[in-house]
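The complex is shown incomplete by one protein chain, all other protein chains being positioned as in the whole.
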Amino acid sequence: MQLTAEREHYLNASYGLKSWLLTKDHKRIGLLYLFTITLFFFIGGAFATLIRLELLTPQGDLVSDDVYNRLFTMHAIAMIFFFMIPSIPAVLGNFFLPIMIGARDLAFPRINLLSWYLLVAGGAFALFAMIAGGVDTGWTFYTPYSTTYANGWVIATALGIFIAGFSSILTGLNFIVTVHRMRAPGMTWFRMPLFVWANYATSLIQILGTPVLAVTIVLLFVERVFHLGIFDPARGGDPVLFQHLFWFYSHPAVYIMVLPGMGVISEVISTFSRKPVFGYAFVAFSSVAIAVLGFLVWGHHLFVSTQSAFAGLVFSFLSYFVAIPSAIKVFNWTATLYKGSISFETPMLYAFGFIGLFTIGGLTGLFLAALGIDIHVTDTYFVVAHFHYVMVGGTIMAFLAGMHFWWPKITGRMYPEGWAKLSALIVFVGFNLTFFPQFILGYMGMPRRYHAYPPEFQVLNVLSTAGASVLAIGYLMPMVYFTWSLKYGKVAGANPWGATGLEWKTASPPPVHNFDETPIVTHDAYDYSTVHGEEIQVG
Amino acid sequence: MGNIQLFPVQGSTLAPEVDHLLYFFLAVSAFFTLLIFCAIFFLAIRYRRRAANELPEAGHTGYTLEILWSVIPFGITMVMFTWGASVFFKAARPPADAIPIYVVGKQWMWKLEHMEGRREINELHIPVGKPVRLTMTSEDVIHSFFVPAFRTKQDVVPGRYSTVWFQATKPGKYHLFCAEYCGTRHSGMIGWIYAMEPQDYENWLSGGAAQGSLAENGKKLFQDLACSNCHKEDNTGRCPALPGVFGSTVHLTGGATVKADEAYIRESILNPQAKIVAGYEPVMPTFQGLVTEDQVLQLIEYVRSIGAKPAPGSAPNSPASAEKPATPGAAPAKR
Amino acid sequence: MADHSHTETLDLRVQFDTAEQQKDCSTLGMWIFLITEVMFFGGMFAAYTIYRQFYPEVFAIASTSLNAKIGAFNTCVLLLSSFTMVMAVRAGQLGKQKAIVGWLILTLIFGGAFLGVKGIEWHEKFVEHHIPGQAEFHLEGLPQSEQGHAQIFFSLYFSMTGLHALHMVVGAGMLIWLLLEARKGTFSAKYYTPIDVGGLYWHFVDIIWIFLFPLLYLIDRHLKV
Partner (left out) sequence: MQDEIDSPQHHVDSAGTYVAVLVTLLFLTILTTAVAYVDLGYFSTVIALGIACTKMLLVALFFMHIRHSTKLTKLVVVGGLLWLAILLLLTLTDFATRTWIGVPGR
């Protein structure tokens, strides 16, 4: 493992725009994804900033109601379909999944590149729609509003999501085949890092769920463009059917968003406690269990939609089953700390943040899954708070944990620890200030997607807006210091954290085909006795 | 704005039930959140890394703990489910003697009609202490009828009827929101519920009954639309007589039966061929496009008013009580 | 394991250790893709099931307006194309270059015939004004008030057969590419994975039609002969 500057690695093996745009290297494709989703995160963040500014006062004074509706729609579309769903799997998963199982690349490198292009193409449609005037259907596209009444760029946006969906499907397909067929010698299923398990489970959802979203969009498309009447109430169609099909995908999709994050947390918690994850097998299986059970609960979004009361009962009941594997994970992470050797680098701080905020977000999910409470809080800010807790407090924290954790491996440079810790703190405080008040707002009855609201809700909204500006600073800081570290960061060794995964056994940054020699795996995951005594020299 | 309010008023019989359920959830959540937070905090401090080269023993995983922390949360969630479902079922089934009110949502207003004929827009007056049952539909997109103080809401879907009911406990003025996104002025589709003492309510009702009661208007329509040409009281001719129909079980050609509820009457008017009464020819024309949703509701109310009519709220075969699960599996009124 | 500095060939790309592994990955990849297709059509099957249960009589009458005999004929054409496709795969397994080309051409012809017949059927619908969303839409034998429900049947008919036809067109494109490659002599008994995998796709599209045919043309036809 030589560390001379001349060593050839995936970044300096070839130069020029073409060498990136036509690359088949999963690591470079991971970075291409990183740029794309960062762009969409800031677009979505800019919309969020405007939403929060508008909600500072009860009157709708900053933008018109029509513009406001477009803002939250495009905020959600940018964030969900073009940032969060590709975020961890397509960036960190792409980069590390093959390395972690000791493969030279994914099974289908060309398809991998294609799926990035599909995301870009889909993103281009969505961006075009945003620039040309936006859409105002809400990210849920409920019919008949979206088919008959909305006058924005519904079709362009829907097409963008459709194309991005194929990107997601192809990534999932690639991962599944890779995990089944490309593992290095000795890498048995129960030696795989939990991050790989989590991405595997995610891929299952991607291939089984996304096609249903695709066909739903197609049916929306033909109804809007060709006036076929599949959901049209005027012809005896049922708009609630649309909601079923939409949520058949979109509920499992929330686990596409959170499972990879959980995988990151497993890696981080283990590394910074120097202990195998407690109950490894349970944590591994719980990922698959969440993926499977996640398909059985979608009707909990339809409790007041005129879905039959009996179906409501079934879906409420099933919803509680997903909570159990999630609980298993949270408890096992906590138990991992017991008798560990815990250090507090930035990734670990984010991991703590994740566990705490995901717990709150998840537990409030249980409120929503209860029929009796949901009839009051559905479509209020309580729901908004719930999902930002799991997605922003959960997944984004995990994404940042992963970015900091693997940054030295990706770039060969350390990020500045002090700044990073500060920004983690700012994100945590800003986040809670933004979204905690929304739980109260929701229970008080403030409906979501409201451009103007009664004055008694103002105080809490002001708090929320204040929090959002703190949060924005917290998110901008990593942008700055990550960029800074590319040039000025301390050069990182192969294994700066004393971690166990195969990715730490190869150089930083890794060579083009990941390993100079195909590794042969002889130990379980997280066997710290294999690294102990090597360079454990953490700042 | 000075007085910060952090909890909504309890304005209905349902509100305390939902709130109790909430307290239970809050307690469970607080317990687990604190448990996790404290555990992380103390473990992280207690086992912080003291030497750079320290390597802790890899512990063993026991099944006991795993089972423990799967089973206990599962037990708790089952309580959550059962309790939540029981509250929901109370909210789903209106009592037999509830006062019927009709609601039509449209972009972006609520149109409400009382049986006695008073019509309101974005305002609803109701008596305290009496259950009220809203039968709702939409003229365009999906809306949702939401009264935070009553802790209940229900989507209002075009082409179908949905039901929500509540019983106000305190006189007062409560927010009415549209909670399902319905387009540009969604946030403007709001109004007020006025819960009044029954006496005041009676006065208010009689105050503006100039437009004629819902059933009276329906009766007039029945004449104007020439329904009465066919549907004669004495059951002569080719058409079934309508008195007594509402709430009864109708036999259809083909052998199925259907309960004559709102949805069935509506279908009979807009889509008469869908279900043909046994012994009759399918000659009734459709009135689709000729009548508005409000008018359909008036016609329904008229048909209801000439249905079996014992003293309100008492007899088991009163129209409203007949709407309870009479014939499960009867040919469903799907839309 | 094998060193990875070897130059990439078609039957052994850098990321794989053995040709066997590569072939296996491709097949597995295609099967997984087919599962996504099952779910894609599944959404429409769900819609179909629900509306059929809503409006059984209307659906029966609307089904009758389709020509079951043409449908059956077309089903046979498609099954024939599946047969020629599997023969092409077999030729690949045996490394018979000429036979591959021949069977692929036959497959294309049958596939094209299917699409042609489908086109004729669609054209008829236009002539008969059975196009949902058009003001002139009218299905004979149904009262005005049921026309909406009939429109839903035809909406499903057009989306399902339309998307199926789209898959056929994609499949035909794939066949043409295979044909060109086969004529260049790319395939051999050692390397015929693309034909194999392409075959899977083609047969899958066939299976979808096997279900569309009874669902759209046959069920409840006896209710109104």
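Per-chain residue numbering starts at 1, and chain names A, B and C are given in the order in which the chains are listed.
The criterion applied here is as follows: a contact is a pair of C-beta atoms (placed from the backbone, for glycine too) under 8 Å apart; a residue touches a chain by one contact, two chains touch by 3 or more.
Computed from a predicted model, the values in this text were never measured in an experiment.
Here the chain not displayed is in touch, across the complete complex, with A, B, C.
Looking at A:70, A:227 or A:244, the residue that reaches the missing chain in the full complex is A:244.
Note that of C:12, C:61 or C:87, the residue touching the chain absent from this view is C:87. Of the candidate positions A:73, A:270 or A:307, contact with the unshown chain belongs to A:307. When the omitted chain is restored, the residue from A:76, A:184 or A:397 that touches it is A:184.
In the full complex, subunit A makes contact with the omitted chain through residues 180-188, 208, 212, 238, 240-241, 244-245, 248, 295-296, 298-299, 302, 306-311, 314-315. Counting the whole complex, the residues of subunit B in touch with the unshown chain are 92-94, 135-136, 154-155, 157, 160-163, 259, 261-263, 323-326, 328-330, 332-334.
In the full complex, the hidden chain is touched by subunit C at residues 20-21, 23-24, 27-28, 31-32, 34-35, 38-39, 42-43, 45-46, 49-50, 53-54, 68-69, 71-72, 75-76, 79-80, 82-83, 85-87, 90, 93-94, 196, 199-200, 203-204, 206-207, 210-211, 213-215, 217-223, 225.
Everything below uses one rule, namely that only the chains that are shown with their structure count from here on.
A comparison of the A-B and B-C interfaces places the larger number of contacting C-beta pairs at A-B. Between the Cα centres of subunit A and subunit B there is a gap of 36 Å. Averaged C-alpha coordinates put the centre of subunit B at 45 Å from the centre of subunit C. Of all residues in subunit A, those that touch two or more other chains are 234, 236-238. The set of subunit B residues touching two or more other chains comprises 271, 334-335. Within the complex, the subunit A residues that touch subunit C are 103-109, 111, 169, 173-174, 176-177, 180-182, 184-185, 207-212, 214-216, 218-219, 222-223, 226-230, 232, 234-238, 241, 244-245, 248, 513, 518. Subunit C contributes residues 1-2, 4, 13-16, 21, 24-25, 28-29, 32-33, 35-44, 46-47, 50-51, 54-55, 132-134, 148-149, 151-152, 154-156, 158-159, 162-163 to its touches with subunit A in the complex. By the touch criterion stated above, subunit A contacts subunit B in their complex at residues 60, 65-66, 69, 136-138, 140, 142, 144-145, 148-150, 233-234, 236-240, 273-276, 278-282, 303-306, 309, 312-313, 316-317, 320, 323-324, 327-328, 330-332, 334-335, 337-344, 352, 355-356, 359-360, 363-364, 366-367, 369-376, 378-380, 440, 443-445, 447-456, 458-460, 526-529, 532-533, 536-538.
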